[in-house]
Structure formats: C-alpha cells, structure tokens
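What you see is the complex with one protein chain gone and the rest in place.
Moving on, here comes chain A:
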Amino acid sequence: MALDPKIPQGELDKKWSHYKATAKLVNPANRRKLDIIVIGAGLAGSSAAASLAEQGYHIKCFCFHDTPRRAHSVAAQGGVNACKNYHNDGDNIFRMFYDTLKGGDFRAREANVYRLAECSANLIDQAVAQGVPFAREYGGYLANRSFGGVQVSRTFYARGQTGQQLLLGAYQALMRQVAAEQVQMFTRHEMLDVVLIDGKAKGVIVRNMDTGEIERHGAHAVILATGGFGKIYYLSTLAMACNGSAIWRAYKKGAYMGNPSWTQIHPTSLPQSGENQSKLTLMSESLRNDGRIWVPKAANDNRTANSIPEGERDYYLERKYPAFGNLAPRDIASRAAKERIDAGYGVGPTHNAVYLDFSKALAEQGEKKITAKYGNLFRMYEKITGINAYKEPMRISPAAHFSMGGLWVDYELMTTIPGLFALGEANFADHGANRLGANSLLQACVDGYFVAPITVPNYLAGEIRAAKVDINDEAFAIAEKNVRQQIDTLLAIKGTQPADHFHKQLGRILYDKCGLSRSAEGLQQAIAEIRDLRASFYIDLTIPGTGNEINSELEKALRVADYLEIGELMCIDALNRNESCGAHFREEYQTPDGEAMRDDAHYAYVSAWQYDGPGLPPILNKENLHFEFVQPTVRNYK
C-alpha cells in the first residue's frame, strides 16, 4: 500500500504557511474540555506539553525519570542549528534545507525538511526569550560555530551543554504550566500500552515505577515523545534507561514503523575499555572543528601517539575528503574510522580507536583559546580516561547514537493511528538516512514548540463533540489485562540470567551485523540469532522481587523484551533495502573506492512496516519520496 503523507500543495516555501492558514482551530472554551496525553518529557515532550497547555488544553504528561529535567536531551553537547545567517556567510532557509536533505542522503521528505529549516530561526528567538544562555560575542550578540556536514556557521551553542540549557528552558516552561494546573505531571511512570477506541488513540496504560501500580489514563489525543532506541545496541552514547518500548507498543497497536534500521553511529565516542562497561561516553562533535583525526600509516603500530613522526601518520579524512576533511558528515567519518580499525590500523590497548589530535590547534591558537572552546570536554576526557588531551591525542571510536528511524508520521506528525502523534527522535521524519550534527535538538524543539501546537489542535477540532474518555471502557480493560499478563509472564520465568545478559548479546549481534555495515548474509544470520536469543530470554530470564515495588530488573526486562523484537524488525528493514544510503551501508552496494551506492530508481521510498500479528512477518508499506524542488545527486564530500 502506498502511504499518503498529506503534504500541502503549493510551492515549497509556502507549504507550511498555507497549512497554518487553513488548519482548523478549537475555540478557547472547547480547549478546556479536551485532554491530551504526552508521553516523555524531554525536549520534544516538554515543549509540546507546555505549548499546548499555554493554549488552554488540559495535559497529562508522563516521564520515567524522577523529574523531566533528566531526559536524555540534557546530554546533547554541541549545539542547535538555525539559519539566522548572523555570520553573513550565505546561509538561508533553502541552503539549510538542502544541507539537511543532502546530509540525509535524499531519503527524507522535502516538505518536512523545509519546515524544519523554516522554523529554526524562531526556535532561537524562543530559547533566548526563555533565558537560555547561548554563547555571545563581546558586542552582546549571539555567537555561532560550524558543525559537521555544512559549510556555513549556523550552530548556536551554550558551551558544551546546549542540550541541557534548551531542556531546562522547556522544563521551566513546563513547570510553569504545572504550577498553573494546566499540566498534571506524572514522574516515574512508564507507558506500557496505547489504548484505541473505535480506531482512535484514546489513552494509555502506564506503570507507576515506585509502587508497581498499573494505571489507566484517557485523553482525546496521545503524543509520544519518547526519544530514540539506540540503546538497543547495549553499548551506546544513550542514557541507561532510554528505550523503544512506547513506540514499539504503538507499533503493535497499528502504528507503522519507518526505516527502523537507520541508526546513526557517532564517530567521536570514547572507545570501550572493559567488558563490564555499560555505556560509551560521547565527546562533542564540535571537537572536530579543531581536532585532526589520524591513525598510524603502519598497521599494528604499538608506539605511543607522540612518538609517531608526522610523516608516518595517516590523516585519512583529510586525505579522502579534502573538501570537508575532519568535518565530514557523521556516517562517513564513522565508516572511515571502522574501515581503518578493521584493517588493523586502530590505536590504543585493544586497537579499537583512532586519534583525535589537538596539537596543531594548540600550537596555532594557544592553550587558552582551546580551553575556552573545549575546556569542559578536555576535563571530562581526563576524568574518564586519566589522560591529559593537551599533552597527547584523544582516542575515539564510533558508537551507536541516534535513531533516524522511528514511528512513521505524516506531515502533521500523526502516526497511522488517528489521534496518535510522534515527536522528536521517536518519529522517523526529517533526517533521512543520516542526521546532521546539531539538528536533533532542533527537530525536537521544532516538533514540540511549533508543529504539534498547530497540527494537534487541527485533529482535536474534530473531537470537540467527543465525550470525556471513559477509562472503564472494555478497550482499557483488555489493554490493562495484557500488560499485567506480560509482567506476570516475565516474573514467572525464574531462570538464571539477568536482563542485561540478553541485552548485551543482542547489542553484539546488531553492532556486528546491523551496524556500520550490513550484508544480506549477515542480516539473515542476525535474524536467526535474534530469534534464538528471544527464545532463550523467555526460558532463562531471572527477575528478583515482585511487580508491586521498585524493581529496576523488571523495568529492564520489559525493555529488553521489546528490544528483542525491534532488533529483528531492524534487520528485516535493512535486508529489504538493497542499496547503500547514509547510515545504511550494504556491503554489496558500494563503489570500487568504498563509497555508498544509492539506488534512486528502486529505493527512493520510506519503508513503513506494519504489524500483522504475533509470529507473522511484518507488511511493507511504501511512502514514495518525490523530489520536486531539488534533484538528488550523488552525495560527494570529496
């Protein structure tokens, strides 16, 4: 079935204004009667909840942390893009649109990407008005820097803590609405199912993680803003509790999943240092502005970095991609690193890293300037590794980072379930097959502050005659029963292995076979291995304690149960796409010099997978991508 993304007619630059001019409105008296559930209170969730509450809707907002300020948006370091053209270096909406579309290897929707660029300037205004302390120049005006994959300076930043400051802005706006009693905040609650009545999203089943209570909540629309699921790889840059459960439960209720296999592997993470490690720390990509990436020219070189002479170093990004050099986009930089590491040129005790070297920048700019730009990152590096990066190069390595894939949404950010919306990283939109640096904070904010507050009311205008949702409806009872049954099933296994054991194995399978490079053979193996692993999970899992108390092992097990299903869908998706594009690199489809070979004739579509029941293969629906305003080109950063 071909999917209709409901893109407004007209010229590219008029689509969003046309949509806004014709979107249906709800009068203030009726807004008070309408409830909206927001799941997730990161940047997308908080901003949407606050903005819709400001309009007068009643919001119930849920998050699994003890306060919304902990959501993983907090960890984004480098910045947020906006085409303000404050540097007078030729930036504008079209160029930002083009960079994002090209960065995504022409696998995103033109209209969505254009809207993202169009709303970017407003976001900076909004954040500044909230008090976000962006970096400034001495004249008092806002400062910018450049970021990977573009040639202009359009990145706004707040030292290395841009995500934290933007999140606090949204969190404070949300807290203001909590105080105004427009938002009811439910912290430490995890969503375990979406409830549909007459085919429309009308509520959720959540678990109170402090008491184990299973609760029913009804509303006239449900927004999922639950972030990405890159933690499926176990070792990743994500926070420990990031998960894919909310979107997976929505998928099983009929929402389609878009391009689930597209995961960004970030090039500048710290390498794994030991078997018991649970998390890889990200070093901001901004370091690539001044750091140079290299490996020794000789394989298995065991000398220390500083004792390898200049002539024996291979600055492979500068060599292969002279136009962009160390600022090549993430997918390209990660793949190039993996290529060198796999070929035996990796550095460090286990030869699993490459160098990121600041010696040239330090010599040219002096330590003071480098400290001003990256001081906190150098400190963090030293805390973790015990190494002073002013004296010797950092060691970095690729790590799973961002889910370009997610719930399929139309132009209004509505999933295939009426009344169920997906915002931010939880949806598949905007980034195509590869996300540009500093575009994730942007997308979360634009979805939450500017898009959902227009498109959700457009949907709700059709619901003003709908009665208050009755949580005693049979649909709620069935959903609650299923959730309880699932929890009881997991607790009753009483095997020998904790949830992490299965998660680690799943991560290894996916990283090897559905990570930086994929092949048909490897993917088929991975599917078989994941099925076996899933079977052993249901035989050998152990969870101490009960469901009626704080139980982090149960929380993990519920997430891993979903990961074991998501992982299979990722492999099926990657196997279907017989081309290489962006983060999706199929070994069979590459040029003689190892670059990705895209196949626009056959694969210029979004894969939207539909759940067809337990044990049945998912159904592939295609949203064909039409390029009306730009012609896809070969993505060349040389």
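Note that in this section a residue touches a chain if its C-beta (ideal position, glycine included) is under 8 Å from a C-beta of that chain, and two chains touch if they have at least 3 such contacts; residues count from 1.
Everything below uses one rule, namely that contacts and distances are computed from a predicted model.
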Chain left out of the displayed complex - its UniProt protein name, from "Sulfate adenylyltransferase subunit 2", "Carbohydrate ABC transporter permease", "PocR sensory domain-containing protein" or "Succinate dehydrogenase / fumarate reductase iron-sulfur subunit": "Succinate dehydrogenase / fumarate reductase iron-sulfur subunit"
Contact residue for the chain not shown (choose from A:Asn81, A:Gln165 or A:Ser397): A:Gln165
Hidden partner chain, touching residue among A:Ala323, A:Ala477 or A:Ile550: A:Ile550
Option touching the unshown chain, where A:Gly462, A:Pro498, A:Gly547 or A:Pro632 are the choices: A:Pro498
Contact partner of the left-out chain, one of A:Gly10, A:Gly131, A:Gly344 or A:Gly594: A:Gly131
Hidden partner chain, touching residue among A:Gly218, A:Pro267 or A:Pro453: A:Pro453
Contacts of chain A with the absent chain, listed as residue ranges: 47, 50-51, 54, 65-67, 69-72, 74-75, 84, 86, 122, 124-131, 133-142, 158-159, 161, 163-165, 168, 171-173, 175-176, 178-179, 185, 187, 210, 239-241, 273-274, 276-279, 281-282, 380, 383-384, 386, 449-450, 453, 496-498, 500, 542-545, 549-550, 552-553
